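Below is one structure. I have some questions about it.
Certain chains of the assembly are absent from this excerpt, and the rest are unmoved.
Chains here go by letter, A, B, C and D, matching the order in which they are written, and residues are numbered from 1 within each.
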Amino acid sequence: MSNVSLRDVEIRYGASQVLDRLDLDIGAGEFFVLLGPSGCGKSTLLNAIAGLTEVASGTISIGGRNVTWEEPKDRGIAMVFQSYALYPTMSVRGNMSFGLRVAGMAKAEIAARVEKAAGLLRMTELLDRKPSQLSGGQRQRVAIGRALVRDAGVFLFDEPLSSLDAQLRAELRVEIKHLHHRLGATMIYVTHDQIEALTLADRIAVMRDRKIQQLGTPQDVYQRPANRFVATFVGSPAMSFVKGRIGEDGSFVAGDIRVDLSAYAFATRPVPGQPVELGIRPEHVARAETGLAGVIEMVEPMGADLLAWTRLAEAPVSIRLAAETRIAVGDRVRIELPGRHLSLFDLASGARL
Amino acid sequence: MLPSSVFVGLRQYLSLFSNERWQVSVANLALFGGLFIALALILGFALAVLIDQRIRGEDLLRSVFLYPFSMSFVVTGLAWRWILDPTLGVQKLLQDIGLTGAKFDWLVQPDRVIYCLVFAAVWHAAGLVMAILLAGLRGVDPDILKAARVDGLPAWRVYLQVIAPMLGGSFATATILLATSVVRLYDLSVAMTNGGPGIASEVPAKFVMDHLFERGNIGLATAAATTMLATIAAVLVPLFLWRQHRARGGRHA
Amino acid sequence: MITPYGRRPRRLTPQRIGLYAFLLITAAFFLTPLYVMVVTSLKTMPEIRAGNLLGLPASLNFEAWGNARSRACTGLSCNGIQLGFWNSVRILIPSLVVSIGVGAVTGYTLSFWRPRGGTLLFGLLIAIAFVPYQVFIYPLVRIYSQVGLNNSLAGIVLVHTMFGLPTMTLLFRNHFAALPIELSKAARVDGAGFWRSFGEIMLPMAVPIIVVAMILQVTGIWNDFILGLVFAGRENLPMTVQLNNIVNTTTGERTYDVDMAATLLTALVPLAVYFISGRWFVRGIAAGAVKG
Amino acid sequence: QRAEVIHWWTSGGESAAVAVFAQAYTKAGGTWVDTAIAGGPNARTAAINRTVGGDPPTAMQFNTGQQFDELVEADMLANVDSVAAAQNWDKVMPAPIVNAVKRHGHYYAAPVDIHGQNWFFFSNTVLDKVGAKQPSNWEELFPVLDKIKAAGLIPLAFSGQKIWERGLFNTVLVGQGGAAMFEDFWGKRDPALAKSSAFRKVAETFRRLHSYIDAGASNRNWNDATALVIQGKAGMQVMGDWAKGEFTAAGQIAGKDYGCNVLSDHGPAYLLGGDVFAFPKQKSAEASAAQIKLATVLLEPATQIAFSIKKGSILSRLDVDASTLDVCARKAIGWLGDTHAQVPANELLAPPAVTGAVEDVVSQFRNQPDMTVDAFVDQVVKAVSQPL
C-alpha cells in the first residue's frame, strides 16, 4: 500500500525518446489503468517504475521514498510481464512459488497461496507442467499467478488478460478487483480492453506520443474526452466525427445540417465561425421522427446489438441499434444528436471545447 | 605401431588387472577426473558470470583466462613443473626470502602429485568452460532476468537458481568435453611428471600409449583400451537413455 | 546526501570492487606460468642453468626470440619456427571452415530434424570423442593410401574435420536444442527448406557458439603436429612440427630460452582469435523471438 | 641421387652432427633431404606410417635394438648386405652392434654411431673442493659421495624420469653384477637370476644410491641434472655420453672441467647403445641405389670421425684412428678393444615390452622407500616373465 509518483521522467532507447518529462502521481491503494496505442510506452513506463529500465532523467518515488536508483527487489513490487517471462526450467508451481521462496516464506504458507492462486486461475491440475507444455493462455495465467501470490505494495499488470477467453477474463477481472480491495495495494494496469479499463479503473491515463493525453475517471475519459485522439481511442465501436463550424447562434453547422448545442457543457466558449469537429458516440445517436435525415450504408451485426452506418455532411456516422432491429442498407432514417452527450473539438488543435 | 594379428587371450586382461601401474592409473583417473571436472566447471562458471557483469577490459580478461588453452603442454607443463618444483619454484622462492619453514613439494610426493596435475589441468581448461557457458549465458532471454530481479533475487542466486538450470545444454557440453579430456589425459602427465614420481601420476591413456607405441605390447595395450571403452560405454549409455527420456518432456518454447 | 535523479551513477559498490578483485587475483594466478615463460625466454642459458627460474632476468636479451622465429636449428634447416607458418595457415583456414560447417549442419540436423537413429549416431560420436585419436592414425593411413589422399592438403583437412566432428556436433546440437522450437516451425511455414532455415535463421542465432567452436578448433588444429606430420606430407608440414623439433628432445641438449620464445610465438595466432572473438559473444540473441 | 632421411636429431649439437652426414652425402654426389622430427616415437610414427602409406623415406632412424623388428617381419625393409660385405662390418664393428642390425643373416640397418650408456660424469671443481679423487669402482664411489654430501652439495645429480632410473639401474647392474649377469638378466630373463643374492646386492646398491639424490630430482630433465654438475652444485651424474653435448654447450672441456669414467668391479664393461638407419623397401631401383650409396657414405671413416666429434658418440667401427676424439671417447674406444667389455645395452637384448615392464618396477622401487628388496625381486620376476 504505497503511492507512486514520477517527476519529469524521461526515458530513451538510444536515440529515440520514449517518455518525455512525464509527471504522474498515483495515490496509495489506487487502481490506475494505462491506456494507449501500441508502442506508446506503457510497458516502458511500468518497467521504469519497477526499476527495470533506467530513466534518463527524473525521479521515481514509491511510498514517498525516492527509489530512482534502487533495485527492483527493494521497491516492493510485483509484476506481470507482457511477455510472461516464465522460468522455463521450473514447473508452474515452481514459477509461482519462486518469489515467495526467495522471500523465505514458510513452506506451508507458500503451498497454500499457490493452491489458492492456481484455483482461481483454473490451473490446479497444471501445477506440475513445464511452461513449454502449456497453451498460450495458460502461460499467461502462470504469469498472473506469479504476481497474485506476492503481497507487494504496488502491482504492475502489463496486459495480463490479453489472451484469455472473455469468460475467464471476466472472472479474473473480478478476482483482481477483490485482491485490490483485500490488499488495498496500488495497482497499475495496462490494457487494451476498454471494458477492463472502464470497470476496473479508479483513474485512467491515456497515453500517446510520449505524453499523457488525459488523466481522469473512466466516466470523464469516456464522456468528456480531453481531445480528439482520446475521443477516437476510447470507446468501441468508435465515436464518429463530423467537420463543421460554429454558427452565429452558437449551434454546430455543417453543410445543411445544424445541431443545437444549448445543452452542451462547454469547456471553453468557441467564437462563431470557428472551424470545429463534432463527435458522436454510436449509442448516443437516437432515432427520432423529427431529426436529421440519412440513408443506411452498411449494417454490422455485433451480437448484443448492431451497428448501422449513415452519413451526415459527407461524414460517416455510426448508429447503435438493438440486435433484433429490422433495418437494411438503403433504408432512410431520421436521427437526433442529444447535445449533452456530444463532444466538440477545435479542428486545428483537436482540443475539447 | 603395426598391429599384430596375434590372438589376445584373456590372460592379457588378467595380467592387466594385476598390473600395479594399471591399478594406479585407474585410481588416479578416478580421483583426477572427479576433482578436475568439478573444479573446472565451478571456476569456469564463476568466471563466465563475472565476465558477464559488463566489466571493463572484458576482452583482455577473457583472453587471459583462455590463453592457457592455447599452448600445448609440452612447454607449459615444464613451466608448471618449475613453479611447483621444491628446488626451483615457489618453495625455493619462499625459503630464499627467509621462510625456511615453507614447504610446497606436492609435485615430488607420490601421494600428492596427482593434485598438481588437477591444478594445472583446471588452469588449462577453465577458460574453455568459461567460453562455453558465456555463450550460453548471453543467449538467455533478458526478460527472464528482469522477472528474477522483480522476484527479489540477489544476483548470485539469479545465476545459481534461474540461469544455471537454463544452461543445462551448455553444462552438458562442457562436462562431456572435460570428460573426454580426462579419459584422453596424456600430454599433461607426460609433460609435467612423465608419470612420476615412480608411477604415482600414471594415467590409463598414457598406459595405452606407452604400451602401444613405445613398448610394442599390443596385447596389453588393446586389453587396456578395451577396458576403458567398456567403462565409458557403461557410463554413457544410461546417460543417453535418461536424456532421451527427458527430451520427451518437450523443450523451452 | 544527494537525492537520486536520472540515471544511476556508475559508482564502485563494494560488490563491484570485490568482483574486480577476484577477477584480477584469478588472472594473476592464470598468468604465473606465462610470467615464468616470458622471463625464461629473456634469460641467457647460463642464467637459466643457474636455476633461479622465478627471478627476473639479469639483463633483457631478446636473442632467444630472434632465434625462435628465424634461426633456431631443427635438424638441418636453421630457420626457426617461421618455416611452417604459412603451411599452418593453409591447413588452418580450410580445416576450420569445413569442420565447423560440418559440425553445425550435423548439430542442426540432429536437433531440429530428428532423423531416425539420430540419437544413436550422436551417442556414437560422443563415444568416439573419448578415444585417443592416436589410435585412429594407423587405420586412417591405410585407408588414405588406398584412396590416395596421403600427403595432401585435402587429406589433412579431412582428418581435422573428422576428428573435430564429435565436439563440433556436440556444441551445436546442444546450442540449437536450447532455441525455441517455434522458430523452426515458422521457418517451415514460410516454406524454408533444410538449408534455407539453417543458413538464414539458425546459423545467425548460433554466432556465440560458432565463436566457441572457433576457439576450440583454432587451438586444436593450430597446435596439432602429429596429424600434420603423418597426413599433410613434407611440403605442407605445419609450424608446430618445427616447434616440436625445438622444444622436444630426448638426448640432445636443451635451450629453454628458445623453447619458451618459440612456444609463445606459436601461441600468438590462437591468442589473437581469443581476443577478437569477444564481440561475437552477443547478448540475448534470441530475445524477442517468442512470447511466453 | 635424392635421399630423404627421417631422424630425431633436432637439438643444436645433434643438428650439427647430421650436417656432417648431409655434407658427406652431398659431396658424394647425392642430395640429402632432411626430415627432422623431434622425439623418437613421433619420428618413428611418421616414418612407419609413411612407409605403410606407400611413400617410404630413403632411410629412417632407430635406436640400436629391436625397434625395427616388426618392420623386418612385415618385410618392409631392404637389406644392405652388399655394403656390410664391402666394408666388412663383421670385423670392424663390435659384435653386439653388428648383431643388432642382423636378422636371419641379413643386415637390415646401418649402425651410424655408438653411445655408451653407463658413464659417470664428475665435476672436477667439486671433487677438488671436497678433496676426493675420481673413483674407478663401486667401493671407491660411496666414500666420495659421502664427502660431497658432507660438503652440503648434491652428491648425485639425477633426473627421476623412468628412462634414467632404468639407466642408473643398468649402470649398477653391469658395474656390480658384471657383463655376464647383465646379458643374462636382459637376454635370458631367467627368474632364478633375479632371485640370486648377486642381484639382490645390485638392488641394495641401487637403493643406497637413492640417499645421495636430492628432492628436486623427480621431475628434472636429465640436462638440468647435467647443469647442476656444470654449475658445481652437484658432484656427479650417471648418464650416456650424449651428456657431453651439454658440457660442450656450456663451454666445458672433458678431462679439464669435468671427468668421465665407467665404474665396474669386474673389469671394464661398456654398455653399447646407439643409433642405426634402416632402409625401407623402395619402388624404384634408383631409390634403392640411393640407399646403398647412403649407407656406404655414412660409414666411411672420415664421416664417422667428424660425426662422432659433433655427436659426442664414438664410431661404430673400431678400425679408425680416433686420436681426434675427446678423452672420454678415446677411453671408450680403448676399452672396446677387449670384446668382454662390449656389453649390449638392454634395448639390444630385450623386447621393448620387457624393458618397459622392468622400467616401471625399477621406478617404483626407487620412489617407494618402503618397498622391500624382496617385493622388488618379485615384481621384477613378474615383469620379465610376463606374457607378450
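The definition used in the following text is that a contact is a pair of C-beta atoms (placed from the backbone, for glycine too) under 8 Å apart; a residue touches a chain by one contact, two chains touch by 3 or more.
Quick caveat, the model's predicted, so the values are computed rather than measured.
Only one copy of each distinct protein chain is drawn here, but the full complex in this file has the composition A x2, B x1, C x1, D x1.
Keep in mind that, in the parts below, only the chains that are shown with their structure count from here on.
The chain pair B-C and the chain pair A-C differ in C-beta contact count, and the higher one is B-C. If each chain is reduced to the centroid of its CA atoms, chain A and chain B end up 58 Å from each other.
Centre-to-centre separation between chain C and chain D, using Cα means, comes to 39 Å.
Looking at chain A, residues 83, 86, 131 sit in touch with two or more other chains. Within chain C, the positions touching two or more other chains are listed as 51, 138, 244, 247-248, 292. By the document's touch criterion, interfaces exist between A-B, A-C, B-C, B-D, C-D.
Of all residues in chain B, only 1-3, 43, 46-47, 50-51, 53, 55, 58-72, 74-76, 78-80, 82-83, 87-90, 92-93, 123, 127-128, 131-132, 134-136, 138-143, 166, 168-170, 172-173, 176-177, 179-180, 183-184, 186, 205, 208-209, 212-213, 225, 228-229, 232-233, 236-237, 240, 244, 251-253 touch chain C in the complex they form.
Within the complex formed with chain D, the residues of chain B that make contact are 1-2, 4, 9, 11-12, 15, 20-21, 81, 85-88, 105, 107-108, 110, 192-200, 210-211, 213-217, 219-220. Considering their complex, residues 54-59, 66-70, 82-84, 86, 131, 136, 139-140 of chain A touch chain C.
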